[in-house]
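Every protein chain except one is present and positioned as in the full complex.
Presenting chain A:
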Amino acid sequence: MQVYRHRLITRIWHWINALAVLVMIPSGLMIFNAHPRLYWGNYGANFDQAWLKLPQWPGWLTLPSTYDLAGARHWHLFFALVLAFSLLVYLLWSLANRHLQRDLRIRRAELNAAHVVGDLEAHWQMRFHDPADPRAYNLFQKLSYALVLFVLLPLLILTGLALAPAMWPWIADMFGGRQSARSLHFIAMALTSGFVVVHLTLVILAGPINEVRSMITGWWKLPEGEPAE
């Protein structure tokens, strides 16, 4: 049995965004290598107090793979536009087609303690869907997708814009100054990387061929012995 799980716009956005994130993180790490220190406030340079000092990221994690700040900026500032505008279109579209309201809205019943514990147990036993409604996202899926869509990606875009000297100064002010925005940009990147790792792990645990195929064709095969509806 198969169910139609992901609409075309969701699938297109998913892969555009996956490519953008795949470029943004390594090129961002290369940009970070130019000054691997983070500060809070409006200013921050070598003589100022850094809250985080890291060694250079290794070449296999950066884009380009050898030190090239100009090249990394070319990648980063092109795919920044791809990431930002594709997210904008996707979110507006998903509001209009009610994907967000229907699939990501967390119902009150999902938040009671018994349900949360039940979902946790189900995850632990590697059951990731509700047999009664296999198409629906479980609570942790909703929370993590909402975190990425409404918090992390918008935060990455806004803190990125805050770094641009030509942009409206209030964007940097909103985050407590340009260097604070740069720190938050880095933290949001780290959390997004964490999401990517967990997401890929769960795709593998849930059955990678079925999961990837569903994000390409839209059709998701129900696990054995489960009724379709």
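Convention: contacts are C-beta pairs under 8 Å (C-beta built on N, C-alpha and C of every residue); 3 or more make two chains touch, one makes a residue touch a chain; residues count from 1.
FYI, contacts and distances are computed from a predicted model.
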item	value
Name per UniProt, for the chain absent here [options: "Iron(III) transport system substrate-binding protein", "ABC transporter permease", "DMSO/TMAO reductase YedYZ molybdopterin-dependent catalytic subunit" or "MBOAT family protein"]	"DMSO/TMAO reductase YedYZ molybdopterin-dependent catalytic subunit"
Absent-chain contact - pick from A:Gln179, A:Thr192 or A:Ser214	A:Gln179
On chain A, residues whose C-beta touches the chain left out of the figure	31-32, 34-35, 37, 42-48, 59-60, 63-66, 68-75, 77-78, 80-81, 163-169, 172-173, 178-179, 182
